[in-house]
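For this view, one protein chain was removed and the others were kept in their places.
Order of writing sets the chain letters: A and B. Residues in each chain are counted from 1.
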Amino acid sequence: MMYLSSILLLAGLLAAAASFFYTLYSIFWNALRIPEKKIKMGLSIGRRIYLTIRNVLLQGKLFKDSSGGIMHALMFWGFVAFAGYSATFFARGIVPSYQLIPAGLFKDVLFLTVDIFALIVIVDVGYAVLRRWVIKVPRYQGYNGFEASFILFLVATLMVTYYALGVLRLDGVSAGITGAIMEGIPASYTPISGFFASLFPGISGSSGLDLYWILYGIHAIDFIVFLAYIPTSKHLHLVAAPLNVLLSKDTKPAQISLIDFEQQKRFGATDIRDFSWKDYMDFYSCTECGRCTYNCPAFLTGKTLSPRDIIWDLRKVVMEEGPKLRHAGIEEKDKILTPVIGEPISEEDLWSCTTCMACVEQCPVMIDHVEKIVDMRRSLVLNQGKAPKETIETYTNMEMYGSPWINDPSTRGDWAKDLNVNILSESQNDDFDILYWVGCVASYDRRNQDIAKSIVKILQKAGVRFAILGSEEKCTGDPAKRTGNEYLAQNLATANIETLNRHKVHKVITGCPHCFNSLKNDYKEMGLEMDVIHHTEFINQLISLGKIDLKALESDDKEKFTYHDSCYLGRYNKIYEEPRTIIKTVTSNFEEMEMNKSKGLCCGAGGGRLWMNENVGTKISHKRMEMADKVNATTVVTACPYCMIMLDDARRVMGKDEKMQISDISEFVASRLVQN
Amino acid sequence: MPLNIIVLIKVIPDLEQIKANASTGEVQTDRIPLRLETLSENAIEAAVQLREKHGGKVFGLIFGKQESAPLMKKAYAMGVDEGTVLTGYGENNPMHTAEVLCQKIRTMQFDLIISGNQSADTYTGLLPGIISSKLNINLLSNALTLSIDQATITVRSSLDRKIQNLSSQLPAIVSVTQETNQPRLPPVMQIMAAGRKQIVTEAAQVADTANVKRISNKAPKSERRKQLFEKTDEGIVAIVKAIKEEIR
Partner (left out) sequence: MKTLIFADDGEIAGQICSYLKTGTENYVATLPGEESKCGKTGAKQIFVLNGKPDSSNVSIALKELKDRESIDYVFIGSTAFGRDVAGKLSGLGNMKPLSEITSIAFKDGIAVTTRFLYGGKSVLTEESNSNLFVTAPGISEIVQDKPGSPVQQLNLNDPAVKIVGEEKKSAGGVDLEKAKVIVSIGRGLGKPDGIPMVEQLAKAVKGEIAGSRPVCLDYHWLSEDRQVGLSGKKVKPKLYIAVGISGQIQHIAGMRGAKTVIAINKDKTAPIFEECDYGLIGDLYQIVPKLVASLLA
């Protein structure tokens, strides 16, 4: 019997392993041979190991959704312990006398862990069933098909048979079998099995032995099926996700790469060759968990965009076209590859994205959706000249006027004319310490000019020697870059960098998170070294250095404040605390809205959407205003001109303008400056 | 049938940036960036679409000044195959412009001429008619749509109160409107290629016999007047006057 089982087990294991590795081979072939997009990989080993420990071993990013996260972390740790168990299982099953792990305390503790986690995993499966089919957690809906149930079934069966075998072992049924699993582990190290054994009457003799072999068979087959099934299903993430984390890029997530227009031949992502191998790892790592989609502002307000579907659709195309390419030869690329835009990924979905990065932030396996979405937008814009009508108009304006709106550039600095500000385009006086980068919105939009004026007031109060560029300032190119018009973005950036160098600017403060992110991250990639500070950081410094003092207004008692996080300040640049600190130095009447800080809901303006129609579903800004209303806020503090426009519009349209106001952090501060 | 299409392209100073001299009120156009006139962009787009459908060649003609020449690149990027810039443009004088263009056109093989129906700076709108007379080819104006079948062109022509469906044998001249199409954003490959393409400039052979003398060119207003009235009755008097000015 033992002999037969060894052979069967070996054959099964080999078959499963062959299938496992063949699938992996084909999958990695895809990732290594199809992509043409090159990426930089400069991350330090230390950082990689840190990320891997934090996000794989400790399951760090999963806890952003605590209920599902804890469940998955326990499942993961259970599986890690179980891996040791299963290695022993197969080793002993095939060569009964072989001890993979020598008897001793380590082995005993390992098996103790397994014994405990097996129960946790069973409970987990129950919980998962509950969440998927009883509570119906929304993010799984539509993803509860055969695959999800089959995997849960396999896992549950594995654990149940584990305990059943354990019970039989404690009953002494397997005592005579060399190579029987867990031979020699003291009963006190399998307390859960012991507990189950105590529930059932003992069994022995040949019927016990038959039962043992039947269960053993099921257990083994379960293992084998599971192994073969992993790489073909979403459980590929078991293999791909850890690798994906280990192989993280050095650039920040959602950092849009430069294009070398002289060298490169293909722009943006049209078909699957235009993604990088790292993108393929992203596709393979996706667990279909839906965290991205259920934090996506577009999806949450009724648009059809779903970042999960974007990843999963791309993966499907890779899985479909990869094997064809492998058989026909990689030279046949042009014939086999089909564009991914249109079908399966609709243009409308690509344009719905606000590039808010909520998806990236939430994804437990560090997938970068934004970069792919922008790459596909690039394909449309750079190769076909396709973009929403309004967006094309903004391109023309940016090119003609250096601003997304039609504005006479010579009037850019007019708002500051009477404020005793050094306007460089007029003074050409480079005697200043800090350049205040105003940005298009604050330069031209009436409401936002108040923000610029408040910043000036604060800087002057603190005695900062600053200047503005006036008509020499141009749009940073952010709206062009995030909508895929890299060509225009780089032209604008080049012009601005030239101007900044000419005035020997070393330090910049800006009130706009989009300018901030461009100057700090995008321009840096283009070689500009500059200290870039957002006004929230700067004001906070001024306060803590005692350069300015704030006093509460009398009305502050009756006000209720909340803070709306700008995506480009928060998720893109991790500035969450400074604005809150500033508000709290003045008032304690502060309450967080639902979805704040790293989970903050976008205002709907990023990714060039400030200049596009939003006609499907509800407006994102309206959803945000509802959240502000729920905490009875009378003032929503922001730190971004884009947010200001969106929320101010929502406030009016929703008829909340009587009871609620939107105020930039600079206005909040400027109106509370202590005069001395 | 492959088509030889000539598209007439106008280069104008960017109207948004035109300013008046604060003391004299005279309009200043020097140092104002140049751009392709918007209806010229519609004309280019229409020509390129026809070429894409039927094959052939789009030839761009700019009558302007030396400084207008670089703007041909934008036309190339939008799909114009070849172009010539005729220099010697003085002031707005449609008869002279037409004669310069016709002299050049007579040396060329063409099936169709396309131009904008008016131009954003002068609003004249006479050029298509003059050229049609001078070259003795039919004019199909204010096209909402245009299509070609064999050697026949069909146009939906938008007049003030009605739309006419017109057809004519080629060669002909068509003027397009803003509704004709949405000019494309040039793909980057074409922008890059356009940068490398040659631009031919020729001096216009016809002297401008200007019959118009400019007495003044004053901005009626350089910016908004911003006259505010808090007293309704006072305000209404002023406003009624202003309204009557505009709607008489």
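Throughout what follows, a contact is a pair of C-beta atoms (placed from the backbone, for glycine too) under 8 Å apart; a residue touches a chain by one contact, two chains touch by 3 or more.
This is a predicted model, so every value here is computed, not measured.
Chemist: Out of A:127, A:150, A:213 or A:611, which touches the unshown chain?
Modeler: A:611
Chemist: From the listed residues B:23, B:150 or B:227, report the one that touches the chain absent from this view.
Modeler: Checking the options B:23, B:150 or B:227, the one contacting the hidden chain is B:227.
Chemist: For the chain left out of this view, which of B:1, B:108 or B:240 touches it?
Modeler: Per the contact definition at the top, the residue touching the missing chain is B:240.
Chemist: Using the touch definition from the top, which of B:109, B:124 or B:205 touches the missing chain?
Modeler: B:124
Chemist: What residues on chain A make contact with the chain left out of this view?
Modeler: Chain A touches the chain not shown through residues 390, 405-406, 441, 444-447, 611-613, 615, 645, 648-649, 652-653.
Chemist: What is the set of chain B residues that contact the non-displayed chain in the whole complex?
Modeler: Residues 13, 15, 18, 20, 27, 29, 92, 94-95, 98, 117-118, 120-134, 138-142, 154, 158-168, 172, 178, 211-221, 224-230, 232-233, 235-240, 242-243, 245-248 of chain B touch the chain that is not shown.
The working rule: only the chains that are shown with their structure count from here on.
Chemist: Using mean C-alpha positions as chain centres, tell me how far chain A is from chain B in Å, no decimals.
Modeler: The separation of the two C-alpha centroids amounts to 49 Å.
Chemist: Residues of chain A touching chain B in their complex?
Modeler: Its residues touching chain B are 261, 267, 381-387, 389, 392, 395, 400-401, 406-410, 487.
Chemist: Along chain B, where are the residues that touch chain A in the complex?
Modeler: Per the stated touch rule, the residues are 14, 16-17, 19, 33, 35, 182, 184-189, 191-192.
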